[in-house]
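Shown next, in structure tokens, is the structure this report addresses.
For this view, one protein chain was removed and the others were kept in their places.
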Amino acid sequence: MNKRIIAFMMLLVLMVPVLAACGTETAATTAPAATATSAEAAATATSAETMPTAATEATAAATTVATAEATTGGGATSEIKIGLVTDVGKVDDGTFNQFAFEGLKRAETELGVKIDYIETIDPKDYEKNIEQFASQGYDLIIGVGFLMGDAIKAAAAKYPDLKFAIVDFAYEPALANVKGLVFSEDESAFIGGALAAMVSKTGKIGAVGGKEQVPAVKKFVLGYEAGAKYVNPDIQVMTVYIDSFTDPTAGGEAAKTQITEGADVIFGAGGQTGSGAIKTAADNDVFVIGVDQDEYNTTFKKGPAPKLITSAMKRVDNAVFEVVKEVVDGKFEGGVYFGNAANGGIDYAPFHDAESALPADAKAKLDEIKKGLADGTIKTGVTLN
Amino acid sequence: MTANVVPALEVRNITKQFPGVLANDHISFTLLPGEIHAFLGENGAGKSTLMNILYGLYDPDEGEILINGKLAKIKNPADAIGLGLGMVHQEYALVDTLTVTENIILGTELRKGPVLNAKEASQRVRELSEQYGLAVPPDAIVGDLPVGVQQRVEILKALYRNVNMLILDEPTAVLTPQEADDLFRVMRELADQGKALIFITHKLREVREVADRITVLRRGKVVGDADPKTASEGQLAALMVGRDVVLKVDKTAANPGDVVLKVRNLNLRDDRGLTVLDDVSIDVHAGEVLGIAGVQGNGQTELVEAITGLQALPSGSIELLGKDITNRPPRSITEQGVAYIPEDRKGTGLVLGYSIRDNLVLSTYYKPPFTKGLTFNDPAIDENAKELIATFDVRTPSATTTAGSLSGGNQQKIIVAREFTRKNRLLIASQPTRGIDVGSIEFIHNQIIKQRDAGLAVLLVSAELDEVLALADRVAVMYHGKIVGILPIAEATRERVGLLMAGIQEQPNGK
Amino acid sequence: MKFTRARGVGLLGIFIAIVLLFAVNNSLGNKITETSKIQSIWDFTSTIRIPDSAKLKEDPKAPPVAAIELPTMITISLICGALILVGGTLIAKNPERGWVAPYMSSVIGFGFFSILLWAVANNSVDLSDTLSRVVRLGTPIAIGALAGIVCERSGVVNIGIEGMMLTAACFGYAAAAISARMIYGESLPANVVKGVVWLPLIIGILGAILTGGMMAALHAWLSIRFKVDQVISGTVINIMAVGITGFTRTNFLLKFESPLRAGLPQMPLGPLADIPLLGPILFDHKPITYLMILMVIGLNFFLFRTVWGLRTRAIGEHPKAADTVGINVNRMRYRNVIIGGMIAGVAGAWFSLEGSFGFDDGMTNGQGFISLAAMIFGKWNPIGAFGGSLLFSSADALQLKVQAYNFDLPSQFMQMLPYVVTLIVLAGVIGRAKPPAASGKVYEK
Partner (left out) sequence: MANEQQAPAETKKTTEPQPSKRRFGWLNEAIVPLLAILTAVLIGAVIVFVSIPGNKLPTFDLNIYGSRSDWFFSTIPERLRVTLSAFTGLFSGAFGDWTKPSTIPVAISNTLVESTPYILAGLAVAVTFKAGLFNVGAEGQLLMGALGSVAVAAFMPQWFGVASLPAIIHLPAALLAGVIAGGLWGIIPGYLRAKTGAHEVITTIMLNYIALQVMDYLINGVMKDKSATLQRTPFIHENAALPRIISKATDPSLTGGQAYPRLFTTTSSTWDLRIHMGIVLAFLMVGFIWWLMNRTPKGFEIKTVGENPEAARYAGMSITGTVVGAMGLSGALAGLAGTSQVIGLEYNLKAVFSSGLGFDSLAIALLAKSNPIAIVPAALFWGALRTGAGAMQVNTGISINLIQIIQALVIMFIAADQIVRWIYRIKQAEGGKITFNRSWGK
């Protein structure tokens, strides 16, 4: 009795790859291009449309040269494939992982590219995860996060014919097949800080950051401080960094401490932690400033949010979308995309429900500052290290 | 004992099989109200199994139980209690951290809704203890009480549940002879009040003292009934063991030599600050057996552990052959020629999951011939096992059998084999024959005497007064951590030692 | 001179005091240049404010009830001096018992206080806010510790509390979100947008309790029915929890739009909340925090005054004894472990419905393990465990508080503070605590 069950189970296990192989074959024969005697690689690329299994997607090409031929030689029938490797985190964790993914999703719907992603669980897997896409000849591979700097660089050297992009990191000197997507977070936060200083009555404002070691976070926080001091040199800025991007409770508590010590505007810069901070602060009736995206739409679920005065936006999504578009249009070049006030890569969000609570001239003043940042007449003065 | 009384309990053909052992083989007996029915048998004769079946802790494979003439199903202790059966376990079923009252009422609590009615419960316990003459402090924490009092709590626990049958499983094992007498008085009183009592023991004298009827068990079978008034100790012993037993150990007079072990002024307190060792000083000479008598838990364990280095000492000194070994690590003491049979065979003496072969080198594994360079020398270890198994008559299918699967006697032989074959000057044996069969007891007793005759100093600790009296050349008695007297064997009568064990000091000049 | 526990603790205390003194001296020395009013490190003062909670609501600038100005360096020196003195006495006298725990507690307590003074040198701090945060952050730890107590008192070690909390947080939030959607549809009716939506929140808490109970049932099933080592079984729970919640979150929760916007509300208890100092600490919290206080008192009562408590203590100490008087040990253990899991579920609800609103991967952040430490610290007594929880949460609260003052201690040191405190407490103070005797042991007849 028991032997039979075991045997059956064993059989089942053996069947898995066999069945999969069958599935692959069927798909391949139904795919229109498969009947032609075109290069195997091309056929693979085509059949991938209908049958996205690893078996079919795995490129036949033994060398990267062949892969490159496949992607370019596929012509109109071949689909452009974009692979996204997240930093440790998820594609929907409310950090740059999510915003990069949203840019990519927009590219999927608007540009018709095929997108796939891998969520990294351990930093030592960066290289492996990039390899996963590279070895299958993805046209563009996007790495999210400065920690992936070395891994992307290595992969770019290994696969010179593939295109890469990396969020929050730029290479010096630039690499021919990598686009670094960096932002002047400080400028974005500078505007937010200026607004904070304008609405603060106590002369004290607070900032709650995520991990201090992440340059983007630090630039946000320092930019915020600089912006506030630009408007009111005597303003006191309290800063708390929290060693996590996913601890809204700690974020909220940090905001509360700052409020009891007199802060009446709170800036939250650090994923869920920052969102937790501004949500709690808003509940405690002080003004708050969001980060990365217009948090009116995310954290506050499209309102009502009378306390959210603006968000210091960093358009990772736009940058990712743009770089995909460049690939689709065949205009991709290695180098740096530098998102700043001048090119709209950073911005501040509309006031939404807080409009009435703000000083009348606030909008004008902010536009003026933004213009100043864009044309270089105002400098944030933020440098790291 | 009129014939027409309905038996309180009737057991018919109870059979219980454990893996490899037929613990109870078609046992039948009756128990009448108002009688004390003793069950006599060696360890492993099946007494405890039978009682655990009666009390619902085990399910019998066969047989039936009738209570007051009616067929009873006892699935668990709650059923047993409901049917009026109480039990005083060999190892007390008392929760040390709870109070006397809490222990007594546990399971049948006095309550106001979900809340305990502590006051009334305590009052009830007080009344009950007065009614049966069993004095206990109702609000004391049980763990703080002496064993004798704990046993009273156990009995009260049963009485509190209004039982009319009470099983006492080896109740005298931890009592002084005087405390035991006290217990017998209580038992008699209970019987006079109409309760039926089952009294389990392996001590012949006790059954003759208190029982109305005796059933003897051997290897799971009833081998005979006896009337305590007529049966002699010899007859009972023969029935119990199945052959004529030598109750005396053959030995010649001691021939003491130099002092081997010199213990001076040991003092020790436990975690709670209670005195465990109180200024203990003893000498053990080469070629003599110093027996330490005393009720368990009076500091014997700590004394022995202090000598063997297992217990750190704040004060006092221990010398072995003139060399100070106080607070030395156990290994260095062993290496100076100390063999030690620990009281807890399974917990301390052996690693039950290891093979016999490995257990036989448990304390010598690290040195040649058992090691060669960095690794074990397997042929030597195997050879050692083969030799000792043969010499010490360990009954086992093979040397790779795990120690845990052997009988208690064979387990003890492994320890004895391992310890006695080293080069020793001092032998410490703590409860060396507890819970093992008569054959093994005899074997081990003879080995101890052999060691003494070979010139070793022997320190024997036993809670069995008979064992001490049979083996020792001098008897030291411990009470509350103190050595209350040291007697040469010729002066050590059961009565004198018994009084000392109860802490009653003799006045030097007679009172 | 023997090295004993008392001496070790004394040495550690002296070491901490000296390091603290040097660090403060150094750090304040660096600060002198920044301001002109202060000439030497002795001129720094730290102000402790007790605000007027009643008036603060209308006027954020209302003057405090009291503002105690302490000379920073002198106070810290006195504290450290006293700690060094007592530590020295410990080393010299080597007392056998009764000293270690109070001394270590005061080293930690006064140490925290000194760090606070140090951070607010030349500044002021709101005491009632700091202390109320201690209670708030202590809530999940204390509830977790209670869960641990219920399990361990009945003889089952539960290191799966972390996992139970995490799953409960996840499914508690899910229950609230989904039920809100079912009751209100895609968006809340206009009249409740600003108010509190009680029904789904209560369903959420119940869902969390249920989830905790189910995870605990798995733990009980594995460790009682299958006699799996309880530490392993707890580990299974912890790993499983990470997987299940992560999977649920990405595959379901994130795709689900709930009309619910806010979690459990602040519930000041009327005039009681306006009492200076005491009000914010005890009477101005969210529901689960009040519930925690009730549970601590309640469990203490149930454990020591009721039939259930007596039996629970008995099966955790000596199951055989309980069995012989007719208590079904394993059934009772099942029941208690599940009750423990349900309590852990309440702690889980705190994370996703009270502390913050929403669920994130790993949002319990190891608090379940700290709960266990608090339980051990409290010697398996609810009140003691509550004290332990406050000790740990005060490390957390302090860490959040001092950072707001541009404190110059590296943030990593502040971040590791709770864990270091746990370690010190476990090693120094409770080394001798006696767990329930049968805890961790399978009961076999």
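Should a chain be cited, it is by its letter among A, B and C, assigned in written order, with residues numbered from 1 in that chain.
Quick note on the criterion: a residue touches a chain if its C-beta (ideal position, glycine included) is under 8 Å from a C-beta of that chain, and two chains touch if they have at least 3 such contacts.
Please read all numbers here as calculations on a predicted model, not as lab measurements.
Here the chain not displayed is in touch, across the complete complex, with A, B, C. Only one of B:L321, B:V351, B:I486 or B:A502 touches the chain withheld from this view, namely B:V351. Looking at B:Q178, B:Q235, B:Q296 or B:T371, the residue that reaches the missing chain in the full complex is B:T371.
Set against the missing chain, the residues C:I183, C:V231 or C:L269 yield one that touches it, C:V231.
Considering the complete assembly, subunit C touches the hidden chain via residues 5, 157, 159, 222, 226, 228-233, 235-236, 238-240, 242-247, 250-252, 255, 366, 369, 372-373, 376, 410, 412-413, 415-416, 419-420, 422-423, 426-428, 430-435, 439-441.
Within subunit B, the residues in touch with the undisplayed chain are 308, 310, 329-331, 334, 340, 342, 344, 347-355, 357-358, 362-363, 365-366, 371, 374-376, 378-379, 382, 397-400, 402.
Contact between subunit A and the absent chain runs through residues 1-2, 5-6, 9, 12-13, 16-17, 19-21, 23-24, 52-55, 57-64, 83, 88, 90, 116-119, 121-125, 127-129, 131-133, 135, 146-147, 149-150, 153-154, 157-158, 169, 213, 215, 243, 384-385.
The rule we apply is simple: only the chains that are shown with their structure count from here on.
Taking the mean of each chain's C-alpha atoms, the chain whose centre lies closest to the overall C-alpha mean is C. Rounded to whole angstrom, the centroid-to-centroid distance between subunit A and subunit B, based on C-alpha atoms, equals 73 Å. Contact residues on subunit B toward subunit C in their complex (touch as defined above): 55, 57-58, 76-79, 81-82, 87, 89, 92-98, 102-103, 105-109, 111, 114-116, 118, 157, 161, 271, 273. In the complex of the two chains, the subunit A residues touching subunit C come out as 90, 92-93, 202, 206, 212, 238-244, 246-254, 256-258, 260-262, 264, 272, 276, 279-280, 283, 300-301, 304.
Here subunit C touches subunit B in the complex through residues 96-97, 302, 305-311, 313-314, 317-318, 320-328, 432, 437, 445, going by the rule given at the top.
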